[in-house]
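Got a structure for you, written out below as structure tokens; questions coming shortly.
Missing here is one protein chain; the remaining ones are kept as they sit in the complex.
Letters A and B mark the chains in the order given here, with residues in each chain numbered from 1 onward.
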Amino acid sequence: MTPTPETTTGAPATATAAAAGAPATATTAALALGDDALVLSHRLAEWAGHAPVLEEEVALANIALDLLGQARVLLSMARDEDELAYLREERAFTNLQLVEQPNGDFAHTIARQLLFSTYQRFLYEALAGDPVFGPLAAKAVKEVAYHQDHAEQWTLRLGDGTDESHRRMQRGLDALWRYSGEMFRPVAGLEAVNWQELEARWLASVNAVIERATLTVPEGPRHGAWAAGAGRQGLHTEPFGRMLAEMQHLHRSHPGASW
Amino acid sequence: MSGDWPLWEVFVRSRRGLSHTHAGSLHAPDAELALRNARDLYTRRSEGVSIWVVPSSAITASSPDEKDPFFEPAADKPYRHPTFYEIPDGVKHL
């Protein structure tokens, strides 16, 4: 599909990784980061009309919109954003398994936000001086710092709120903990990142919030026991296929159409 | 335990050099979340550079019934306003 005027004018960035003189691995990295943002944005958007309080409808939509904006810049660095979002098969997506996990209850969503936004913040900070991703990272890190703050504020309130909220928040963290290790497997094209240091910062930050929230740092493993790999290798969890089916259905039903 | 959150009044400074102006209200369990909700709600089109949130219950207002005694004394002091003074034509920078 050739990009229509619609999609090119809509894309926030027109510079491609190739145009920036970056190696092919930059495209791989742009896809990995772009897919993370795209998929998490989609999950958060599923909250529309279902949030626990009106103020939170607005907050969750803000985060989802920030992420979608990031996704559009990143995917456009690789290729046409819509072609990538709507016409790839499940196995071609390289997002983390963490971001594709269904919303669950509000605590589950907040746990996912805490684990991911803390990672994303430190990652973008590490990419600040990167020739390819630096400009995006500089803008996105401000947005993500706010996402992290939102997640922390809610983790503290749910953890140290009522017995029920404490139990739900702990359950959310316990369930998602096993998806957190994957975030620190090096991504080709992001050579500026020291992954061990990133992981150490992440652990210290997340652990501190969990403890302040009177919760317990989960004891389970931080990796799934599957030698084939995980999201970055295009291996996803079952709910992801359904999510993509819903997301891509209309676009695929009208091949070549403009929207 | 009740889940009713108190009401907060939101004041937004739209840009440096201007005062905070009342933008509206919202509900939040505490000041920190009130501030964040205000940011999301009242500045999502970059309408502000600074926000105040105040519990609505902390505001003491003048009563509309007291309107006259409260504000009228100021109305009979026109000498506080520059237009009170007559200046000959042609005099500038005053």
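For the reader, a short list of remarks on this structure follows.
Note that a contact is a pair of C-beta atoms (placed from the backbone, for glycine too) under 8 Å apart; a residue touches a chain by one contact, two chains touch by 3 or more.
As a convention for this text, contacts and distances are computed from a predicted model.
The complex appears with one chain absent; UniProt names that chain "Ring-1,2-phenylacetyl-CoA epoxidase subunit PaaA" among the candidates "Ring-1,2-phenylacetyl-CoA epoxidase subunit PaaA", "ATP-cone domain-containing protein", "CoA transferase subunit A" or "Sulfate transport system permease protein CysW".
By the touch rule set out above, chain B reaches the unshown chain at residues 1-5, 7, 12, 24-27, 29-35, 38-39, 41, 43-45, 48-55, 58, 61, 63-65. The omitted chain makes contact with chain A at the following residues, 6-7, 10-11, 38, 42, 45-46, 48-58, 61-62, 64-65, 68-69, 71-72, 75, 81-82, 85-86, 105-106, 156-158, 160-162, 164-165, 168, 246-247, 249-251, 254, 256-259.
Note that only the chains that are shown with their structure count from here on.
The part of chain B that touches chain A in the complex is made up of residues 1, 5, 26-29, 32-33, 36-37, 40-41, 44. Looking at the complex, you find that chain A touches chain B at residues 53-55, 58-59, 62, 149-150, 153, 157, 162.
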